[in-house]
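Other chains dropped; remaining ones untouched in position.
Chain IDs A, B, C and D follow the sequence of writing; residue 1 opens each chain.
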Amino acid sequence: MSLIAITDVRKSFGSNEVLKGINLDVEPGEVIAIIGKSGSGKSTLLRCINGLETISDGSISVAGAQLLDDEAHLKALRLKVGMIFQQFNLFPHLTVGGNVMLSQMVVKKTPKPEAEEMARKMLERVGLSQKFDAYPDQLSGGQQQRVAIARALAMQPIALLCDEITSALDPELVAEVLAVVRELAAEGMTLLMVTHEMRFARDVCSRVVFMHQGRVHEIGEPEAVFADPQTPELKQFLGVH
Amino acid sequence: MNYQFEFGWLVEYYPQIAKGIAITIQLIAVGAVAGISLGIVCAWVRALGPAWLKPVVAAYVELIRNTPFLIQLFFIFFGLPSLGLKLSELQAANIAMVVNLGAYSCEIIRAGIQATPKGQFEAGSSLAMTPFETFRHVVLIPSLERIWPALSSQVVIVMLGSAVVSQIAAEDLTFAANFIQSRTFRAFEAYMVSTAVYLLLAILLRQVLGTVGWLIFPKRAAG
Amino acid sequence: MIEFTIWDILRNLLLATRWTILLSLVSFLGGGLVGLVLLFLRISKRKSLRAVAKYYIELFQGTPLLMQLFIAFFGLGLFGIDVPAWLAAGLALILWSAAFLGEIWRGCVEAIAKGQWEASASLGMGRLQQMRYVILPQAMRIAVAPTVGFSVQVIKGTALTSIIGFVELSKAGTVVTNATFQPFTVYGLVALIYFALCWPLSKSSQILERKLNVAHRNH
Amino acid sequence: DALGDITARGTIRVAVPQDFPPFGSVGPDMAPVGYDIDMANLIAEKLGVKVELVPVTSANRIPYLQTNKVDLVISSLGKNPDREKVIDFTAAYAPFYNGVFAPADFVAAKPEELAGKTIGVTRGAVEDLELTKIAPADTVIKRYEDNNGTISAFLSGQVEAVATGNVVAAAILAKNPPKRPELKFLIKNSPCYIGLSKEQPALLEKVNGIIAAAKTDGSLNAIAQKWLGTGLPAEL
């Protein structure tokens, strides 16, 4: 059974239909790259999977459970699926440790010592154990993004959604974040990531989804998609003539 | 001018003044703590709360901000008893302070909440927090930090406004000045002394609020 | 004893409201003038003048308006100055409003980019000319909303003059209460009248503020 | 000299109450009326000048005089040594018996029985000073800024009893209030005097003359009849 099953999903903002019937099944352990032009609906798709947007039509199920728009279902979903954003969105008033511990304690009611232990473990995993007591604004962008990853991981999700997580970073900081993601992929985490890093997508992902005008326009293994694009749109997007 | 200043009465009436200061401090302490708390709740309602409550809070805020504190005080102390709700002058004064500061801080805090980047709410949601948990643990503290200076000024203004509670026989600092004035006929001196004390209290209050801010908001950037 | 009808109550309160309005106008306009002077002192090049304005503002913003009223009323008389209630009320309110308006306006002047001062200076304008032709016209636009907002505080501030015996709306309220024994009705009406005076000002200040923010975003 | 100033000005400024029936209160047109107002008019008339009525409260009557905002205080002003230190008094012009007033169910026949009870009083009035002296230590005395406050506090039930003049209580009673102030006991006989600034012998003498004449020619008695419902007592 697929871990994430997206069936005929449509999403409109007012009269603007942004997702026009998306079908996509993600198996456990898959690493999927979503690529496509600006405005093609990549972010919207991820946000729908995480319940940040309610879908207009179709269905999404995660680990067999249907995504419904009430607080209990949403919470259950979000415990299974973590999300990381382009703008990091760390909590500025909490230390790095506090950021990673907060939701464990608030949502899962994990006692503080255990939450702290988990936080230290996750920060270790992203190579930031020494920053436990620093505040976000004392970190570089790359470090902040790695904290955001640790924060999501601390909730022990079964899948992670990543929306252009390296786009706001200076070029020299991109590598450190991608290294962390690469490791996660190697460890078997299911990943759905919107990315512009084509090289990374080719190296790490099991499948590549090319979105165009709110539809999955092409989909396949990275070798196939990058080496042999079928549609003129993907060719144009990849700059192949 | 032929007026002779005379401060001899200070010795005899010093306990009245001390009591007045204590009551003024008590009023502002309760007013600040409960008023800001009320303001936070109301700000939450106005920014993120249930739709049916919003107009109720809006009406409360507008009514209080557009009528004089003195009239609110008279209404609570002299008016409410005819509806069967009788409050002592200190209760009435405290309630008036809380209600007043609640309305003002509601608007100030709401501005702080509305300046929160959308990403903070989304990050909270995606970590499975409910909207209320997100507000409580993620949004609130940075919002307060943004508006802390404005809020502090408002607390000082309300403290100075509390001088009118003497009108309902609450024995605050102004009451002490009036009391002394009516016994010694040293009006000018009595008011000068109490004005100086108010100035001192205002300066102190600012310091205290600054310290409170320093305690509740993380000390970063500088460190 | 003649009975007060509800109309008598309302009529007397409305008549007294004239004083509230007059007092508000006086203190707002007078306060505006003095506030302008304070503004100039506050941004003057001379340190001593800046200090004078700063201490003035700290004093008047740091003490209760009520005390300022008492001192103006009972204090000045001791110096042989004959101070009727309306004069004391007007004076204290003007000096008090001035402190706030001066400070509000200083914020607006300081919000004007430094480059505007420098550009006008490099064109040979003197300080007053810079203020008059370059800075104030720009500062005035952003000052409108907070200034209108403060006028609400002025109206509410006039209620305190009741305590030095000036018969405006609040004092009329207490007097009428005592003649009618209907505090709930009377203070309710008084509150309503204040609300009717203040709310339109509050609202327009909010609307102006929003408009200005939108205008800024469009640049 | 005050008398000279008054004649030169052509107007006499008189502090009168407007929250203290029957000495001074307002009608539906908000104009002051009462014993003290009639008295002020009488004196102005005899001085041949116009009168300017300045409404005052109990607490600020004397500061008004001290700061030269008025020439005379005709505001049911009682005499005591403290006041005599700062202002001068003419002869008495009206009777005034201070007492404690409360609804029927309030029991207190003498000052000692006020223990633990809550009494409202107007700050700085003779009643305040006297009550403070005679009431037991655990009596709760609430001092209001003016009589409006005191009376409102009594009528709204914020205090159980008030200390004030007997005729004042009677005037309130006459208006059929929700709570009826009945006499419990008298505190002090403290007739009303006209107050004026210290060291103004000419004015003092002149006003005393007018009062004496009004007593003999019956015009003062007429004022008393009109506002108090009885003539002047013999001791005046």
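Methods note: a contact is a pair of C-beta atoms (placed from the backbone, for glycine too) under 8 Å apart; a residue touches a chain by one contact, two chains touch by 3 or more.
Worth saying up front: this structure is predicted, and the values here are computed from it rather than measured.
Novice: Each distinct chain appears once here, so what's the real count of each in the file?
Specialist: A x2, B x1, C x1, D x1
One rule holds for everything that comes next: only the chains that are shown with their structure count from here on.
Novice: Which two chains have the greatest number of C-beta pairs in contact?
Specialist: B-C
Novice: Which chain has its C-alpha centre closest to the mean of all protein C-alpha atoms shown?
Specialist: Per-chain C-alpha centroids compared to the overall one single out B.
Novice: At what distance in angstrom does the C-alpha mean of chain B lie from that of chain A?
Specialist: 46
Novice: In angstrom, rounded to a whole number, how far apart do the mean CA points of chain A and chain D lie?
Specialist: For chain A versus chain D, the centre distance works out to 83 Å.
Novice: Need the CA-centroid distance for the pair chain B / chain D, whole Å please.
Specialist: A distance of 38 Å separates the two centres.
Novice: Residues of chain D touching 2+ other chains?
Specialist: Touching at least two other chains: 63, 66-67, 145, 149, 152, 156.
Novice: Viewed as a graph of touching chains, is the assembly arranged as a line, ring, star, complete set, or other?
Specialist: other
Novice: Under the stated contact criterion, what part of chain B meets chain C in this complex?
Specialist: By the definition above, chain B touches chain C via 1-3, 62-63, 65-72, 74-75, 78-83, 156, 160-164, 167, 174, 177, 181, 187-188, 191-192, 194-195, 198-199, 202-203.
Novice: Give every residue of chain B touching chain A within the complex, in rising order.
Specialist: Against chain A, the touching part of chain B is residues 117, 119-120, 122-130, 133, 137-138, 141-142, 145, 217-218, 220-221.
Novice: Of all residues in chain A, which touch chain B in the complex?
Specialist: Where chain A meets chain B, its residues are 50-52, 71, 74-75, 78-79, 82-83, 85, 87, 89-95, 102-103, 106-107, 135, 137-138, 148, 151-152, 155.
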